[in-house]
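What you see is the complex with one protein chain gone and the rest in place.
Take a look at chain A:
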């Protein structure tokens, strides 16, 4: 089984991110645990997708920095960053007619060049990515012919082919039904078990509790709580984030917190 190199650390230092004049993330400092799955959760508009864009250098900070192994990512060349950190944006779209293996091959881009277009390593990594995502049988199918879950796994396979120790996913399950969501989450857990650091934005707190090792709860651009789900998720936190009341119970099989009897908070 293919192992990735030991994860570099990803952290932010007094990070400010804005859209125009609107400050979305203010003076945020966080360190993402290496080799684990971190979920960024919070209400709509709290800045979680913006934070992920900032971590991937899609969004230039006003102040502060994103640090990859202690180095400001603004100073890294694009290709070097793309060999360390892969990003799956929300609702990714591909050119019409592209097949699964063609999509995955694009993930090799940061490792290739004009006179290095295809090597034994490329081939091996693409085959591994197909295998890891369980898509071998569908390799030559066009993406349009796949189910939502299969298509999302193909996109994740493209980021696997990028062979990065860090993987950022923006709402990887947002348009999927329950079965397809589980397919994707189990693939994410599998990738983390090989030593990758995974950071994903999730709008569903229940899935975050079940599949993440570490939660970062964001509200209004500020971190309101961070830590293991079982340690930080409380009815008070749920109420602060989403204005709902709930009863918390512990999943008898996994030990992760479960939200029950969720209802609008009576103020």
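Worth a mention:
Here, a contact is a pair of C-beta atoms (placed from the backbone, for glycine too) under 8 Å apart; a residue touches a chain by one contact, two chains touch by 3 or more; residues count from 1.
The rule is simple: contacts and distances are computed from a predicted model.
As stated in its UniProt record, the chain not included in the shown complex is "Iron complex transport system permease protein", which appears among "MacB-like periplasmic core domain-containing protein", "ECF subfamily RNA polymerase sigma-24 factor", "Iron complex transport system permease protein" or "Solute:Na+ symporter, SSS family protein".
When the full complex is taken into account, the listed residue touching the unshown chain is A:92, out of A:11, A:30, A:67 or A:92.
Checked against the hidden chain, the listed residues A:15, A:56 or A:202 yield one contact partner: A:56. If you put the missing chain back, the residues of chain A touching it would be 53, 56-58, 78-83, 85-89, 92-99, 101-102, 105-107, 109-110, 112, 114-121, 123-124, 140, 142, 144-145, 159, 162.
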